[in-house]
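Of the protein chains in this complex, all but one are displayed in their positions.
What follows is chain A.
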């Protein structure tokens, strides 16, 4: 099943047809400053919207006086929560079936929460007017430490929910508790470790925003917005705002990164719609960076206890975990309805074990909503961090090399498709060659020798490994839906008379290169050059319905749809070719781009000839309609399960506790590779996320609930100086159920890299007896770890 040989196209520059390295169709406009992002949209008469936000984490709203703001001549509307309540729009559903306040009515529940908004003639005046709104608050005690959220007497956050008496959000479990306990009872070795995956933020360079243009005559809403899921948003607006769905056009233009931040519907989008309806003018809302960090979807915030059971010689028998999840004030987690903890159930990782069990409690706190974001693949970042840290803890306990321990416990190639102990059917995998390649690229044995030598001199060098299995491509609609919308994706392909084509997608790129790679998929299947194929996406009036881009689902779901729609067109082309060449279809042979008569390559028609005939005057086979186009809605039978082996080398300065990532080797296996250049770029970006999360990034709060990471002064994102030149490699284990054998990959590096970095730092600190240190491993946290005084992050 595995093909680890380099396929010849990997080295082909600018292969003209199909898979391989191809420069991006997107780049010419972006390098000229001719991209079109939401804030670039300028419409005649357009007004600007600014949002007043709560300075408190938890407070009752006593009164809101907007008279001074409304008196400014440039101000066209000032809207409060009470105004929205009158329209039935003060609350909106979240993607996980909870509700979230659009504008606060009764009280505020996190610092930065939306309280009122102003619409004015320009963005400066709109901000001036915010200063003139007078809100009287009655400050309440907040719930900040998630460990105290369920304590007796804890302040009640969600008194808006009928009968709610505590801050409990949901419980969830998976696996077999009894079987797992039995295995733990008989194990030689049991290791337990508390792990915190701190709250971080995806912080795309472009913040969230929208331009709403409501036409009162037609009753039509046109909404440009920063959304990764334009079709799902359209449906939700129809349900919430009462505008019929065929009268709503959502346009997601060029997005300046998404990283999961742009999946949920934010109050600002709804406010811009209301603003446009109220004023009769187009209304733009564009948040600033602080608003983005303080109020939009955070990521992670899982407090985990990991336990692992094994034999003395290193056979892993079982993994058990208990999780406390902080969901903030509203449960805004973007996850399939039946998966409130996302796909955390894949926490058994790449290992063949006897039993596993997880129990989880999620709670409300006085913080912004979110949880699923930042390339997490629905909580797989947390799952992989758990298993890869706890396996390293076991290696430490057994005094065993962490690479050898992993190699001993991998699921074997002949076990696929492999049903995990928590019910996930891994599609394919051949883990050992991937691991061996990473070790070879790293020079693993030499690195261990170098480390031993450095330790004799008191130098701190660490080598960290992470071997992960991802689960991407949500998903089979039988199990997976978002608010009742099945997680399938549509695709339409039209071939024009002259043989050029347009393909329309339901997914929405945020920089991942879909305009290039989807043209490559079509080219591979139908033999029209990628340059002759336009990829249309992001406009709900002009694309088929589907669930959008997140969870690395574009290639698994929409990529499959693209391949199958091209095959559908090819099947019709074959019928036309048979009539053109006057032979039966069985006598035709397809060679990329043309059909020829078997045994007679000279008697052929190209796809361009066929396209002209399909639209032209000549006869078509009986019963066949004119035109050359097709559409499809693809419902995946399973997820795809890419994997990877990562090795990180760090140096820690014993005098300052500064961690330097010296090398990072990443070997990924995502099955068939559509465009190696783009995959490499995806991996580089994800590895940089990993450095950020492991060493720098954190959204924290003081005891009053003030957000301490709400600007780039404190929320530290890696620059070019904090990351090394990445070293990448690959193996190829295709997905057997995917039409072109391709798996998703975009989030793999973000998922796989943080445990490699933490494992490397803990390994470097071994001479200090350090067994674990929580992220972010800033100099002060590493310093505390070296001295045994580290506290878990809050």
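Everything that follows uses one rule, which is that a residue touches a chain if its C-beta (ideal position, glycine included) is under 8 Å from a C-beta of that chain, and two chains touch if they have at least 3 such contacts; residues count from 1.
The criterion applied here is as follows: contacts and distances are computed from a predicted model.
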{"item": "Protein name as given in UniProt for the chain not displayed, \"(2Fe-2S)-binding protein\", \"Electron transfer flavoprotein subunit beta\", \"Amicyanin\" or \"Hydrogenase\"", "value": "\"(2Fe-2S)-binding protein\""}
{"item": "Residue in contact with the excluded chain [from A:687, A:707 or A:745]", "value": "A:687"}
{"item": "Residue of A:102, A:255 or A:398 touching the missing chain in the full complex", "value": "A:255"}
{"item": "From A:441, A:483, A:633 or A:723, residue that would touch the chain that is not displayed", "value": "A:723"}
{"item": "Interface with the undisplayed chain - residues on chain A", "value": "23-24, 26-37, 39-40, 42, 122-124, 203-207, 254-257, 259, 288-290, 510-513, 677-678, 680-689, 711-713, 717, 719-721, 723, 725-726"}
